[in-house]
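Just below is one structure, and these are the notes that go with it.
Heads up, one of the protein chains got dropped from this complex, but the rest are sitting where they should.
The first chain written gets the first letter, and so on, giving A, B and C; residue counts start at 1 in each chain.
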Amino acid sequence: MAEETFVLEFPSSYKWLNMIDLMCTEITAGMDFGRNALNEISISVIEACTNALEHGNKCCPDRSVMVVFRRLEDRIVIEVTDCGEGFDFADYLQHIPDPSDIHKKRGRGIFIMKAMMDTLKYEKVEKGGMKVILKKMTDRGGEEGDE
Amino acid sequence: MAEETFVLEFPSSYKWLNMIDLMCTEITAGMDFGRNALNEISISVIEACTNALEHGNKCCPDRSVMVVFRRLEDRIVIEVTDCGEGFDFADYLQHIPDPSDIHKKRGRGIFIMKAMMDTLKYEKVEKGGMKVILKKMTDRGGEEGDE
Amino acid sequence: MKYKVREDGNVTIIDLSGKLMGGYDADVFRDLVHELIEKGRKKIVVNLAGIKWINSTGVGILITGYTTLRKNKGDLKLLNVSKKIESILYVTKLNLIFECFDDEHEATGSYTRG
Partner (left out) sequence: MKYKVREDGNVTIIDLSGKLMGGYDADVFRDLVHELIEKGRKKIVVNLAGIKWINSTGVGILITGYTTLRKNKGDLKLLNVSKKIESILYVTKLNLIFECFDDEHEATGSYTRG
């Protein structure tokens, strides 16, 4: 089976995150993922979309978040793009704060995505915003040939 | 509240229709539609997508169907675009076959959309495919100012 | 679409589940109806309780089953029609064709009474 691609654009409001969750569940259904892995994908997509609409698009309802799902035999790849200013991800990824620090209200999203997915990558898009690329191999897909 | 726009592209397979249904339900939730109207919108979107993937894209999985939802205060507008050859909709719309004819297996989709939505319009898109535009006014929106 | 076939006296109940729509489902349902007719089981109740959803093509599958059975002196009645299916039947006026029931005993009973 070739790649199956899904594109979704939605306005920057928290209230649509449930829809992303439902969509993610439908797309990953039937893939070679266990129940835990499916949860991890869905949690990560929500974290990525939350960051995109919140930090990227500043919750501005006429800016939209774009999510691309690429469903392949051996993996799922998810790209979430916003139209914000971007941030210094290289620096951040090197110094991700301790997520178990109980005095921090926030700052666990990127850590969670990194822990739950096989690959987490950031890119700056031409128009200025961020694109985060998440990848997870299926149980059959194994760990090989990444990056 | 301004217009909220959602775009979805998905591969031409029946198995994704349930996802469209869920998405449609999430988007129309909280609008001024009764339970019947919500059902009618969801049925019509499914009919439009079925035609797009089946007659338009000939179920070819690397052709995608594009669905745009425009959520406004007083109405929902849904556009479904395929990349097929199109058809003679003007002629068809003038001679829609009797849907109660029990000897017909098929041919009820367009009738249903027309009966359930306030407006049904077809357009040919540049690249060749069809775009069907469905509109339904909310209970508050009333019937005025159509077309 | 998935199905299970049960018998209640001389009435046959087909429990459908999943999605009922064109293509493959049409062939499966047609073959099933023909098989039942050959076995002489022509009093059919189609239970739609497990149908997650249906489109106009799915309704077409049911109407084709109906006409086949009627030609063979049988009948096809519907059980547990959801609001969505009901509104498709209603606008297409196929509600005037199908006998619909909410209760299985009433559905099967309608055959023995008839």
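Here is the rule we go by: a residue touches a chain if its C-beta (ideal position, glycine included) is under 8 Å from a C-beta of that chain, and two chains touch if they have at least 3 such contacts.
Fair warning: this is a prediction, and the values are worked out from it, not measured in the lab.
Judged over the whole assembly, touch between the missing chain and the shown ones holds for A. Considering A:I46, A:V65 or A:V132, the position touching the chain not shown turns out to be A:I46 (whole complex). Among A:V68, A:I112 or A:V125, the one in contact with the hidden chain is A:I112. Mapped onto chain A, contacts with the missing chain fall at residues 14, 17-18, 21, 35-36, 39-40, 42-43, 46-47, 50, 54, 99-100, 102-106, 108-109, 111-112, 115-116.
Here, only the chains that are shown with their structure count from here on.
Computed centre separation for the pair chain A/chain B is 30 angstrom, with centres defined by C-alpha atoms.
With each centre defined as the average position of its C-alpha atoms, the distance from chain A to chain C rounds to 44 Å. Shown for chain A are the residues in touch with two or more other chains, of which there are none. Shared interface positions of chain C, i.e. residues touching 2 or more other chains, are not present.
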